[in-house]
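Yeah, one chain of the complex is gone here, protein chain that is, but the others are all in their spots.
What follows is subunit A.
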Amino acid sequence: MNDAALLGRPIRAGDLVVIDDGDKLAPLYVRPGTLYNNRAGCFRHDALIGRPFGHRAASVDKRGGYVHVLAPTPELWSLSLSHRTQILYAADVATIVARLGIGPGSRVVEAGTGSGALSTSLVTALSPHGHLTTFEFNEQRCAYAEREFRANGFGADILSCHHADVCEASFAFAPLVAHLADAAIFDLPSPWLVVPKAAAMLKCGGRFCTFSPCIEQVNRTAAALAASRFSGTRVFEVLIRSHDVGSCRPTDEAPRGASRPKPPTSRLRDSGSGKVAGTAGAAAGRKRPRDEHGSAHADGCAANAAPAAAPAAAPAAAPAAAPAADVRAAQQPDLLAALRARDAAAPAEHAAPCVGARSGAGSVLRGHTGYLLFSVWPGGGARAGARPAGLTAAPSAVPMATPSACAAAAPVGDGGAQTDGVENGH
């Protein structure tokens, strides 16, 4: 996955691809001589090699199903990976990367790693020059995540994984985090415990972030940040609302089967869009019906059943009925009555469908993921008078930046000689 020029070439043996069967996404490492089975059918890995990413692969068995073979992106990966833990959602990930200003060259610290979903977005954003140091207190999860990172092409040069509990009193970032960090992200049950240590590990103007489901956690973290002299704390809640797009009609007298999608009759092809992009979960349950002709290669989606059907329905009804309506309209002096007569005669033609969007129809809206807290470590011990002039806050950890003036690329530790309080002594 860590290859910016991936799409410029065909699929090769050993590549990671994301298989989209229309309902579920699954990661797949292409291994020659192997078969991949899912509910859409059976697929030969060899048949994928040499084809472009995104191509439609047909099942070799009689089921006649197919899948799309997508190139991996951080978001697709997070939706397809096996969840060992609750993962962060797209809106939260997007906000974290943007508000922390993570870009090529950023040095970032993360705890805990969990399933590695956020880590993958972070390390992709900071590639190819930066570094992500990620900590996980569950040894098995840590090993699992590290195996996946390496398999996905994120080498030790840009990502290091450590099994450690950063909240433990005896834990220190210093020997493991080699340089002061531009940003630190904590998705932990008790993030307030790590605040003083984060102050020692962040560079001047470095950004601090926590993700907490409960507001009580946010309150405690905010209090700890104030006590540790962090500055400019802000808290956000971000969600994605997915919108279903489909045809709607000015009247309720839509031709049957045209304005509303039929329930799925085939489980081979369901809506891929809900699963792929509906990360707030709102549209994840949307089903893709077979197309109107019942073809085995149906790729019709709920949203487009109507336009496909409406023109088909309209000519059928209109040519026969419309002339009659016109005759009647001509005979009646009352225009309204004429229109009514025409409506009755050819509803499909008159009440042309328009495209409408509604928020995540038919499924439960994910109404909450967590609160994102952002704060800035002003550096220099953050105590007025205790700092030399000029060593004030530099809030934005900015991509493309050489280290900020006051941090001057100071290594946190040199052979483990440093302690937690090192930066406070600036």
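Observations on the structure shown:
The rule we apply is simple: a contact is a pair of C-beta atoms (placed from the backbone, for glycine too) under 8 Å apart; a residue touches a chain by one contact, two chains touch by 3 or more; residues count from 1.
Definition applied: contacts and distances are computed from a predicted model.
Of the candidates "tRNA (adenine(58)-N(1))-methyltransferase non-catalytic subunit TRM6", "Translation initiation factor eIF2B subunit alpha", "Glycine cleavage system H protein" or "Archease domain-containing protein", the chain left out of this view carries the UniProt protein name "tRNA (adenine(58)-N(1))-methyltransferase non-catalytic subunit TRM6". The chain not shown here is touched by just one of A:27, A:41, A:65 or A:246, and that residue is A:246.
Note that of A:31, A:99, A:163 or A:179, the residue touching the chain absent from this view is A:99.
Remark: the omitted chain is touched by one listed residue; of A:16, A:87, A:111 or A:222 this is A:222. Among A:3, A:46 or A:165, only A:3 touches the chain left out of the display. Residues of subunit A that touch the chain left out of view are 2-10, 20, 50-56, 68, 70-71, 73-75, 90-91, 93-95, 97-99, 101, 103-105, 121, 124-125, 127-129, 153, 155, 157, 204-205, 215, 218-219, 222-223, 226, 229, 231-243, 245-247, 272-274, 276-278, 280, 283, 291, 298-301, 303-304, 307-308, 355-357, 359, 371, 373, 376, 378, 382, 384-385, 387, 389-396, 398-407.
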